[in-house]
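What follows is one structure encoded as structure tokens, with my remarks underneath.
Removed: one protein chain of the complex. Kept in place: all other protein chains.
After this line comes chain A, so read on.
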Amino acid sequence: MQIDWWTIGLQSVNVVILVALLARFFWKPLVAVVDDRRKTIASHMAALAEQEKQMETSRAALASARAGIDAERERVLEAARQQAETERGAIISHARDEVAALDEAARKAMDREQDERRAAQQNEAVSLAVDIARHLLASTGAQPSTQTALFSGLVKAVAALPDHERESLKTGFVLASSMDLSIDERKKSEATLGNVIGITPPIRWITDTALIQGFAIRTSHLTVSSNWQADLQRIRETLTHV
């Protein structure tokens, strides 16, 4: 065995040259391509991370906005609830007032109707009573003593008149009587009245059975009554007012 130094040297040089050439033409471009791809992937990953961060920020902002919207919604709902409660209370109060007013009005109307009904019944009762009294007085007939008393009352009423009204009687008047009087009785009555009035005025006698009993002096603006019709009318008015 002998050591072939030339071959060892040549092979060493060959391998060194091969290492240098492959380093230049194979490993370097290959590493560059891989590094480029790694850089591209790293940039894409960085971009993705940035996008993810932005999405996280947007998500946080969205969550915050959503929380704000929820709070605003709750606030609006609470305000609407309170407003509805206030309006409901106002409506209920108003309805209660209206009901109370209607109730009061109805009660007043019922009282008024009841009063009117009662007054109407009372008037009917008074009218009925007066009618009954009128019929009873009419059925009993005229009494001379009653006529005399009623004429005395007429004279007293004329005497009690104010002066200017009594003076107005001097021009004449209508003297109604419930019954026909004789000439003498008329003259006697005219004289009595003339004494009170001052002179004997022109008197036009009429018979008015509606007076039932008594007399009535009638002018265009004055009536002096002393008869049962007027008495019954006063009684009716008194009872009606009561």
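In this text, contacts are C-beta pairs under 8 Å (C-beta built on N, C-alpha and C of every residue); 3 or more make two chains touch, one makes a residue touch a chain; residues count from 1.
To be clear about the criterion, contacts and distances are computed from a predicted model.
Asks: So one subunit is absent here. Using its UniProt record, which name fits best from "ABC transporter permease", "ATP synthase subunit a", "DNA 3'-5' helicase II" or "Aldehyde dehydrogenase small subunit"?
Replies: In UniProt, the chain that is not shown appears as "ATP synthase subunit a".
Asks: Out of A:4, A:50, A:70 or A:180, which is the one that touches the chain we can't see?
Replies: Hidden-chain contact among the options goes to A:4.
Asks: Across the whole complex, list the residues on chain A that are touched by the chain not included here.
Replies: So the residues of chain A touching the missing chain come out as 1-4, 6-12, 14-19, 21-23, 25-27, 29-31, 33-34, 36-37, 40.
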